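Of the protein chains in this complex, one is absent; all others appear in place.
Per-chain numbering from 1; labels A and B assigned in written order.
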Amino acid sequence: MSNYYNMPKLPTENSPKVEIFVDDKPVMVPGDTNLLEALKAVGIETPHVCYHPFLPVSGNCRQCLVEQEGPRGRMLVIACYTPVAPGMKIYTPASSARVKNARKATQEFMLVNHPLDCPICDKAGECTLQENYMEAGQNESRMRPEYGKNYHGNPEHQFIDAKGQVRGGKHVDLGPRVLLDEERCVQCDRCVRFMRSIAGSEQLQLAGRADHTYITTFPGEKLDHEYDLCVTDVCPVGAMTAKYFRFQKRVWLLSHTPTISMDDSLGANIWLDHADGHIYRVMPRCNPEVNRSWLSNTSRLAFQNFDKNRLPAIDVESLPIGKGKIALVAGGSCTMEDLAALRMFKESLGDGAELFGGSLLKVGAPDGIAKSGDPVANRSGMKLMGFADVSEFMKRASEFETLVTVNADLFGEDAAVAKDLEKINCRIALSAFDDATARKATIAIGVRHWSEVQGTMVNSLNIIQKLNACPVCPDENLEAAYEVISELAGNKLESASAAFAKATEYASALAGLTYDSIKSTGKLLEGGNA
Amino acid sequence: MREHIQGAVQFVSNNRLKFDGPSQPIEALPDPAQTFGHVHKAVPQPAPKDVLAKLDTPEIKERCADLLSRYPVGQGALLEVLWLVQGVFGWVPTEGIRWAANVCGCAPAHALGVATFYTMYNHAPKGKFLLQFCRNISCTIKGAPSLIAYVEKKLGVKTGETTPDGLFTVLQVECLGSCGNGPMMLVNDDFATDVVDGELKMKRGTTLTEASIDRIIDWCKAHVNDMPKHDVLGGIVKGHGGHPGAPGATAKPQVADYAPPSPVLNVKAEADDAGATLTWKGAPEFTKIVVEKKNGNDWVAVGEPGVKDKAFVDASGKVGDVYRMIATSGERTAKPSNEAVTTQKPVPVEEGK
Partner (left out) sequence: MAEVVKVCTQNFGKGAQDIEVYKKLGGYANISERLFNMSQFELIDYVQRSNLRGRGGAGFPTGMKWSFVPRNSGKPVYIVVNADEGEGGTFKDHFLMMEDPHRLIEGLIIAAWALGSRAAYIYCRGEFLPCIESINKALNQAYAAGYLGENIMGTKFCFDIFVHRGAGAYICGEETALINSLEGQKGQPRLKPPFPAVSGAWKSPTCVNNVETIMALPWILQHDPSEYAKMGTPRAGGTKVFCISGDVKNPGVYEAPLGTPMMTMINEYAGGVVGGKLKAVLPGGSSCAPLTAEEAAVATMDYECLASMKTMFGSGAMIVINDTHNMVDLLNCLGNFYSHESCGQCTPCREGTGLLHRMLNLIVAGKGHDGDVELMQSLCGGFGGVTICPLSISLGGPVSSYTAKFRADFDEYIAKNPDHAKPRVQETYRPGIFW
């Protein structure tokens, strides 16, 4: 479709408020956005399929119709493409039978070629079409089976089912991570727009036209992109499904924990969807400032290893720390609370201890979508807390006699450093995983993984964001790193809010903040550049 | 009915469970894409290197360069480059689509979408003579359906199929834009209603009949080896400079001052007690307007209304005065407007509502 679709303007806190008339009642709405977002801001939901706040507007589903009073009388317009204008008069189904009927008609058209396979559809329960249908749908079909269907997807994938009906391809392998069900596609164009406008690689297209339009990649090519799983998020129906989550769990059985992906310093906001003690999938959590609605495959699929190769909890009263200098190295996924505990620990050890943080992995370039390229998630936090970079430690590694690593897999990150590090006699590793550093350690203490702890982190945009504990910890004896460290320091911090209070003492930029005052979308710290 | 497809969906299609469904399978209507004959079903593709070898000729390179010079963005030439591919192969192989995308600098998937959107690109080889019959309303009124049935019977093929000797492919298409001669058919790229003097012709007032179809098909069979060849883009135009800024283009952007500057149009003057009121029609590019009044043989400037103003009042104006206006656009001053002789302003009529 046209390359000239524009991104929708979304309302912000600073949007000017203008008065419009919805169903003849005056309401104040954000003035610099489209009607759909403006109505949402005042609590009026408009059903939509093709519109996505972070994708260019294509306006092709025609589901978000409202009536607008214009010079030529009341006209049906699509809310997603109509800008808000002061004084405009809008009629929603609440007062206009025409709008109600038009939406109902569009809904009926949308279901003409859509299969009724919700019971086996992974999207059931979070399907836009289902939601619209339950809200505005027509409950009895007017079609006869004789009318048949035109749309069977790609002719190459059609087959004849046991009833003798021509069917569209049910699981077309689009690439390494995504499967396509051609029958369920409603041609909303979202995946095409995502791949073209957001991912910047036009790998998907709608081929053909009219009601035999079908989604396809170029013949013989695979859908393969770092963000290709996002097409399964934007797909309003069950056409695009992720292979890793297919048939794993009904979505209404999943509980959701909002947290932060700690593998990149942008700190993508995510949902950990879990049930019966396991994470089943990771979904991006909308944060317009940070990752919008996107999440990279790496961050999304990382959860598959969260419960594997874990270190057990061990009870340690005190550490066999030598007399020489002590290096305390915090890994990239350490939260602010862990850093605060480390500082407490350093103070308890006296002048011989020094704080380092970071990782030996290379820092990449930001991709402009949901990754900053820096594997040290809390790098900004480390700066605030006065941690020197780990490269500094590597330069002076020979000075130290004791090394304490917290979720910092120095051995694993760079095999070349093993030679230097092995010269340090006492190596203590606090780690979630039984990684190379833990195996080489004198003592390896298991701690909770970041998905299982409460805490905060400061991302590369200087936004402090909050992690929540997902109840999937494989061993209930495991404690968060800050709990273990602070206990070693002699003053156990019992909760994340207590630990955060400690962190505010050390970092002036956090002064005045409390753990509970940080919202789910984070808070921009002073001097930030977001 | 379509065959089962192999591979991943096999277990679905082999799932022949007993069920109490309808005793007769529900008859699926033929896919419109099939009735039209534009079947996008996968066909054996030539080897990529064969495709590229055929497209790598100096002539095609020259045509591509000419096409790319016509559009400000290379993608504009995509349809035309796909035509070139179809001109070489008679259809558009997948590798040809990728080649066209590379020529035009767009994504292959985009080119695929375009190539499948437009129905004139063939995605499978066709017979030497592609017979396209219009089945739209005017031709149907004049009997197109029975003619198509006649041709299908005569050639022994259904719409969308090719005769076993590879000579004819029959297609049904929508309006061919020759309804006055309907029913109408295209033989490859030629409109034809009959054979006149040994050539396919669409003569005014003639229509396709069963007898003339017979003659056309006989003509085709006789001309298998000397088919009329058309350039897919209707020939080469020489002399154009391309689009300014496009690769290979010599054209420069249009200069702003090729035309004389715009004068004020439609100047009217009407006088009443308050003086003479001038109205006029002004162009959006005006930067200055001067109103002049005739004094003997000289013109005296009496005022300078704003360029967006709708009217100008000369307080001293009276019936019989002659005005003109001179507009300036940027640095250029236009010729004076028409000379307007002031008339008496009619008394406004009260509306009786």
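Criterion: a contact is a pair of C-beta atoms (placed from the backbone, for glycine too) under 8 Å apart; a residue touches a chain by one contact, two chains touch by 3 or more.
All figures in this text were calculated on a predicted structure; none of them were measured in a lab.
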Based on the whole complex, identify which of A:Ser15, A:Gln63, A:Thr241 or A:Asn297 touches the chain you can't see. A:Gln63
Give the residue, chosen from B:Thr94, B:Ser178, B:Ser212 or B:Thr342, that touches the chain omitted from the document. B:Ser178
Decide which residue listed in B:Cys104, B:Val170, B:Leu278 or B:Met325 touches the omitted chain of the complex. B:Cys104
Please pick, from B:Trp83, B:Trp99 or B:Phe168, the residue that touches the omitted chain in the full complex. B:Trp83
Given the full complex, what residues of subunit B touch the hidden partner chain? 15, 17, 19-21, 29, 32, 36, 70-73, 75-80, 82-83, 104, 106, 110, 113-114, 117-121, 135-138, 140-142, 173-182, 186, 189-191, 204-205, 230-244, 251-263, 265-266, 281, 283-285, 334
Considering the entire assembly, which residues of subunit A contact the chain that has been omitted? 1-5, 49, 57-63, 65, 75-76, 81, 101-102, 105-106, 108-110, 112-113, 116-117, 119-120, 140-148, 150-151, 161-163, 186-187, 189, 206, 208-213
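Just so it is clear, only the chains that are shown with their structure count from here on.
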The answer for subunit B against subunit A in the complex is residues 1-2, 4-5, 8-9, 12-13, 15-17, 19, 21-22, 25-26, 28-29, 31-33, 39-42, 94, 97-98, 106-110, 112-113, 116-117
Complex interface listing, subunit A residues touching subunit B: 145-146, 148-150, 152, 154-166, 169-173, 196, 201-210, 212, 216-221
